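Please see the structure below; I have some questions.
With one protein chain held back, the other chains of the complex are shown just where they sit.
And now, subunit A:
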Amino acid sequence: MEVVSPEGLRQDGRTVSCLRKISCRLGLYDQPNGSSYIEMGNTKILAAVYGPHEVKNLKKQQLDEVIIQCEVSRIAASQGERVKRPRDQRTRAMSQQIASVFEGAIRKSKYPGSQIDIYIQVLQSDGGVLSACINASTLALIHAGVELKDYVASCTASICRGEPILDVSYVETQSSCELTIAVLPNKETICSLHISNTLHQTQLDEVLKIAMDGCQSVYKEMHAVVREYMRNQHAIMTHV
């Protein structure tokens, strides 16, 4: 199967450095402090943030900073094959990864002795689930008003016959690796990097570069949505 055609187009008609369509929404629910929904191509994620609140398990409490707990679950029909368990080893690993990403982004000392919970629901997965989860949680955290050092924008990249490709779908990851990075876009620093399958060391730099550029585009998209949301909110507030 050809991932990139001789004309330089991929199966869904994108060029190698083209992202899938991103659309996101903030504030879907009233119950959690913050909530968001993101679509990156066919990958659809819901995220909800509760907190900062009192620590449930006092053994885990840290008096000088906040603890971050994350839970990812998938609905049964999120993939081609029916998912037997909503939470398994893979989602648990993903949860820990997401929690550790936000360890670096949340200003933890602002909320001493408390806890922030992030709940993520994967509605549909088509590659780049981890990155979509990270983006969704960022939006939910911003909506919740949790103090962040910066946005966390995440994106995937891969390489196919020596040519780096951005934002891979599920089909494209089958034949090559999938590199997921999360960056703080204003600081231009990477806070998480994860590669599934093998990638040659000499190719890492160019894949990383294209992924970094992708993250900046993802950031711009999220930024626009947050701004639009805030503008509406403040417009409502000043009318009252």
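Criterion: a contact is a pair of C-beta atoms (placed from the backbone, for glycine too) under 8 Å apart; a residue touches a chain by one contact, two chains touch by 3 or more; residues count from 1.
Note that contacts and distances are computed from a predicted model.
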Candidate names "Intraflagellar transport protein 25 homolog", "Exosome complex component CSL4", "serine C-palmitoyltransferase" or "Kelch-like protein 42"; UniProt protein name, chain not shown: "Exosome complex component CSL4"
Touch criterion as defined above, residue of A:C155, A:V168 or A:V226 at the omitted chain: A:V226
Touch criterion as defined above, residue of A:Y37, A:F102 or A:Y151 at the omitted chain: A:Y151
Missing-partner contacts on subunit A, residue numbers: 33, 50-54, 107, 110-114, 142, 144-151, 184-187, 223, 226-227, 230-231, 233-235, 237-238
